[in-house]
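One structure is given below, encoded as structure tokens.
With one protein chain withheld, the remaining protein chains of the complex are depicted in position.
Naming follows writing order (A and B), and every chain is counted from residue 1.
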Amino acid sequence: MTRTNLMARNTDMRWRLPLVCLLWEVAMIILFGVFVRFKPEADAAGWAEEKKRKNITSDAENDFYFRYPSFQDVHVMIFVGFGFLMTFLQRYGFGAVGFNFLLAAFGIQWALLMQGWLHTFENGKILIGIESLIGADFCVGSVCIAFGAILGKVSPVQLLIMTLFQVTLFSVNEYILLDLLHVKDAGGSMTIHTFGAYFGLTVTAILYRPNLDQTKDKQGSVYHSDLFSMIGTLFLWIFWPSFNSAISNHGDAQHRAAINTYCSLAACVLTTVAFSSALEKKGRLNMVHIQNATLAGGVAVGTSAEMMLTPYGSLIVGFICGIVSTLGFVFATPFLESKLRIQDTCGIHNLHAMPGLIGGIVGAVTAAAATEEIYGPEGLISAFDFSGTYAYRNPSVQGEFQAAGIAVSLGMALIGGAIVGFLLKLPFFGDPTDENCFDDDVYWEVLEDEESSLYSMQDSNGKSPTSS
Amino acid sequence: MTRTNLMARNTDMRWRLPLVCLLWEVAMIILFGVFVRFKPEADAAGWAEEKKRKNITSDAENDFYFRYPSFQDVHVMIFVGFGFLMTFLQRYGFGAVGFNFLLAAFGIQWALLMQGWLHTFENGKILIGIESLIGADFCVGSVCIAFGAILGKVSPVQLLIMTLFQVTLFSVNEYILLDLLHVKDAGGSMTIHTFGAYFGLTVTAILYRPNLDQTKDKQGSVYHSDLFSMIGTLFLWIFWPSFNSAISNHGDAQHRAAINTYCSLAACVLTTVAFSSALEKKGRLNMVHIQNATLAGGVAVGTSAEMMLTPYGSLIVGFICGIVSTLGFVFATPFLESKLRIQDTCGIHNLHAMPGLIGGIVGAVTAAAATEEIYGPEGLISAFDFSGTYAYRNPSVQGEFQAAGIAVSLGMALIGGAIVGFLLKLPFFGDPTDENCFDDDVYWEVLEDEESSLYSMQDSNGKSPTSS
Partner (left out) sequence: MTRTNLMARNTDMRWRLPLVCLLWEVAMIILFGVFVRFKPEADAAGWAEEKKRKNITSDAENDFYFRYPSFQDVHVMIFVGFGFLMTFLQRYGFGAVGFNFLLAAFGIQWALLMQGWLHTFENGKILIGIESLIGADFCVGSVCIAFGAILGKVSPVQLLIMTLFQVTLFSVNEYILLDLLHVKDAGGSMTIHTFGAYFGLTVTAILYRPNLDQTKDKQGSVYHSDLFSMIGTLFLWIFWPSFNSAISNHGDAQHRAAINTYCSLAACVLTTVAFSSALEKKGRLNMVHIQNATLAGGVAVGTSAEMMLTPYGSLIVGFICGIVSTLGFVFATPFLESKLRIQDTCGIHNLHAMPGLIGGIVGAVTAAAATEEIYGPEGLISAFDFSGTYAYRNPSVQGEFQAAGIAVSLGMALIGGAIVGFLLKLPFFGDPTDENCFDDDVYWEVLEDEESSLYSMQDSNGKSPTSS
């Protein structure tokens, strides 16, 4: 077996990976110790006081009960959804699910700090509650997306470094959008998908590997790996209504966001199947499309789901995105790879980048089209938070700011991705050689002959009973 | 490889499948545009008004928070549960999980319309909320059940056509039961399981293929496919308490339905194991029984779980159904196939048909046995909705109507299934030849040698290093 030899010393993680993990975790502990405390709603003394102060009689008013079920669904999406979606590669299942686990576990800690400093920093402390956990998961979602573009081509140390920077930039971008531009983006079409996808695409463009096609066979799936991947797809698809409604306002907004997302996703499946069949020879369906493009409808209502998009509008968005995304896999991905040198392992351009942009646009249009007639006078104010400094705004102004949010997210992603991409090219992060890409052997203990030994009971010389 | 040649032109989906998908999705968009709007509880203006009108002070009173967690569990059951349960076939995993995804995504849209027209049609509009989504998922559940009978033997176009008709008939049958007969059936023993299963069995009887035993090897499972199938089984089993309690009355009824279902399912596992071991040679357990018969206890308390069935009564129902269902797999399925020409791929007769009938009967008996002593005077009225036009009813009358509901469901299923079965025999829907049944190759892009290439690194000529 020459495979082992090909892994030159540079991919040995023995000192680098432990060092980075421990250093950063120690930093997290110190920073959490200095900054992070519970919100009153999660604090033993605080909740009792808050109940008195606000004259609350029931624990059911604690934000925990409005958001916890959605939080757990989102948590499943980040760790099982994204993790298993990426197991489609025949020899990279451990890396897909394992590295996703690693980067997300690190990222959520750093996100709690970054988002805390920028959003809930009071008297020198970050106060966290259930909404903070959802926010951290969302932030990490954008890193999982970017991971999809570079899947199989980077070392875990590179991933952790990218996570550190991407979470930082995500939080800054989110701050600009939500706080400075006062934009609505509850399901993150702009902040999560557009930002995450273009960030990842820029990174992979800079990490371009010209000789990667010699591992073409490893870039494909096998029968079972496609089924593992469907576990990821389905949990993402099923829980997407929770994703888009998790941090919306209590009551009608959460309710509506779930319904809109449900409708958009359903329509998206139909057009994905239609175009997958139409574009493949003999009209057969392609698992890559089913695994990915069916989810584009959830991405594309990320901004507008909590608005009065209506079920009908949601169906239209899903309808379009299933088509756009499937066309993307058939035409855009090969084009990006051959002409623009963008090697996008999972096709995040089709699942997150384009649908994310569409989602931003749909959100801007839906916001601009809002009227008092549809939302009611109070409803309009609470839906878009036209109060305080923003009392002057009207829907059409809001629509313009929403559109600006798209541009900002895109710009931050391209610039940030370029910087991080060049950083990751530094030669001491242990990235794999071209031959070792898409292969778990480099960073994981994998028994050589395990699969073949499964049922044939080979002896240790590799001779099977039947071949002898 | 001659496999490819066997797929004659008739299975080419290239124009038919896209056409059907697009046509129907466009129809959905138009119909949703004309008819579907948000319920007040999901509407920006509506919820504010409703809170004022009903003097509601807390958003926690929004129906969303009473039902959303259960909805998401049901959603998992329909897409992951049913989808993966059917992946047990060794070469039909894509079809199982992919076609289930397709038909459910289409079905829920059509179900929102059909159930809306029949149940929540007001002033020319269908008002949808979280309960509508659960209802749509339930309706589609009955199609997933029927799909189990014809799994591997139909084209996706046939499935979409069956879905259209079955959802329609389901909604009519449900309307007759719930609105005309005023029957209780929160977990759908009658409307979902009895109807869905006998519908599917009738369809498969009409689509009888006499020469199917030549693909006997493909109708079996392999080690890994059985494990994939257990993913489906376990998520169905775990979330069944949510299924049976999802649309029950708030408060004690939802609480009770979850407990009863939990108990019934637990008992069912024990008797399934007992009979599986007793009926197989050397006392070994059969995965088919564990995958399926363990769920019969959930089916059989579908009608009665929200009633005062008691934990003790639930155990008895589960006890019986584990036995009936396992016996069904050992004796009924071969009998149905050889004598009645009913080829039931997944054994839905044993998991849904018989337990569904038992569930209807248990529901009728439990309803008839209700007393004011057990339910309290108000409790009895609210449990069975003995108000308005139905104020005259007493438990024993209710029991009779419940029994009538079983008969109606059965009749609708047999007649509807026969009509749809003959419809599906029309020669232009692209159904597979006998040789192509249970094989993903027909409708999916599957690499020829993928599995064998997994670890043996074969070159493209098919020669492996060891065989050369």
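Simple rule for what comes next: a contact is a pair of C-beta atoms (placed from the backbone, for glycine too) under 8 Å apart; a residue touches a chain by one contact, two chains touch by 3 or more.
Quick caveat, the model's predicted, so the values are computed rather than measured.
Undergrad: Which residue, A:Met13, A:Val397 or A:Ala418, contacts the hidden chain when the whole complex is considered?
TA: Going through A:Met13, A:Val397 or A:Ala418 one by one, A:Met13 is the residue touching the chain not shown.
Undergrad: Among A:Gln72, A:Thr120 or A:Thr433, which one is in touch with the chain left out?
TA: Here the residue in touch with the unshown chain is A:Gln72.
Undergrad: Hey, which of B:Val26, B:Ile238 or B:Leu327 is the one touching the hidden chain?
TA: B:Ile238
Undergrad: Please identify, in ascending order, the residues of subunit A that touch the omitted chain?
TA: 7, 12-19, 21-22, 24-26, 28-29, 32-33, 36-38, 41-49, 58-60, 62-65, 68-69, 72, 75-76, 79-80, 83-84, 87, 93-94, 97-98, 101-102, 105-106, 108-109, 112, 128-130, 133, 156, 223-224, 228, 231, 442-447, 450-451, 453-456, 466-467
Undergrad: May I ask you to list the residues on subunit B that touch the chain which is not drawn?
TA: 58, 60-61, 65-66, 69-70, 73, 90-91, 217, 220-224, 226-227, 230-231, 234-235, 237-239, 241-242, 250-256, 258-259, 262-263, 265-267, 269-271, 273-275, 277-278, 280, 282-287, 290, 294, 308, 310-312, 315-316, 319, 374-376, 378-380, 383, 449-452, 455, 467
Note that in this section only the chains that are shown with their structure count from here on.
Undergrad: Indicate the whole-number Å distance between the mean C-alpha point of subunit A and the mean C-alpha point of subunit B.
TA: Centres of subunit A and subunit B (C-alpha means) sit 31 Å apart.
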